[in-house]
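Complex shown without one protein chain; remaining protein chains in place.
Moving on, here comes chain A:
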Amino acid sequence: MLSIRKIRSSIFWAILIGYGIVTIYPFFWLIISAFKTNEDFYSRPFGLPMNWQWENFTRAWESAKLGTAFMNSLIVSLGSLAVTLFIAALASFVLARFQFRMKGMIMAFFVVGMLIPIHSTLVPLFILMKQIKLLNTYWALILPYTAFALPTAIFVLSAYLMSIPKDIEEASFIDGTGVWGLFLKVILPMSLPALSTVTILSFLHSWNDFSFALVFISKTSLKTLPLGIANFADGYQTDYGLTLAGMTISVIPTVIMYLIFQEQVMKGMTAGAVKG
């Protein structure tokens, strides 16, 4: 009995560790290869770098104009995040705490958005952006990122707000606070856990997006990180160390953010997914 159990548990561990290695190895390979010269890269693809080419990183940073790409990604991600958080919180507050006609319809209208594939809107959005002269501006990314983040954000936030007891409002009305006061001073601070979930989900989504940036941005000075990296790899196809260094730099922020906020990221993903 005991030995069967032992065999079984060693099979479990073998599967787990095997899968773990398969998952981790590509990252490990990416990072060590970023330090290699081309010859090293060809001749010993699995080995550690012969001598560590730190200058791959500085060269990649400069030739891929990663500084600009970083700034652009930061501007559009934070921009759409700020807009999303504020207007989603307002809408969720109303949808969760007030009774009015059309409430169900409006909620359903937002929820359907979660099922619409992003790419099916690329062509019409491109035409729309062109007509209202938004192509090649930050708004061309901020507005669609916000629009596509809203359904999940409203869903997660309003579910959370519905769980707050009713007395809170009555108490603050008796104290003479208006609706805006209630929203800004009471509801917003209380919904911090849900807001942080929404923050992580929307930030990751806009920081990593490729398709909207590909279609709406053609100006080099406005390119975001994923777009910049993809173009750079096309242009420097044969300098592998350099390209991989660029890729490594581009993943550092999200990986660090993930390592710090791991628990919250996982909770956020679950909340977004289970509710979605």
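Note that in this section a residue touches a chain if its C-beta (ideal position, glycine included) is under 8 Å from a C-beta of that chain, and two chains touch if they have at least 3 such contacts; residues count from 1.
In the analysis below, contacts and distances are computed from a predicted model.
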Inquiry  = I notice the complex is incomplete. Of the names "Arsenosugar biosynthesis radical SAM protein ArsS", "ABC transporter permease", "Tryptophan synthase alpha chain" or "Xanthine dehydrogenase family protein molybdopterin-binding subunit", which is the UniProt protein name for the chain that's not shown?
reply    = "ABC transporter permease"
Key: Residue of A:I164, A:L188 or A:V215 touching the missing chain in the full complex   = A:V215
Key: Identified contact with the non-displayed chain, of A:L143, A:V156, A:V198 or A:L222   = A:L143
Touch criterion as defined above, residue of A:L30, A:M71, A:L135 or A:V186 at the omitted chain = A:L30
Request  = Tell me where the left-out chain touches chain A, residue by residue.
outcome  = 8, 12, 15-17, 19-20, 22-24, 26-27, 29-30, 33, 41-42, 45-46, 83, 87-88, 90-91, 93-95, 97-100, 106, 109-110, 113-128, 143-144, 146-148, 150-151, 154, 169, 179-180, 183, 204, 207-211, 214-215, 225-227, 229-230, 233, 240, 243-244, 247, 250-251, 254-255, 257-258, 262, 265-266, 269-270, 273-274, 276
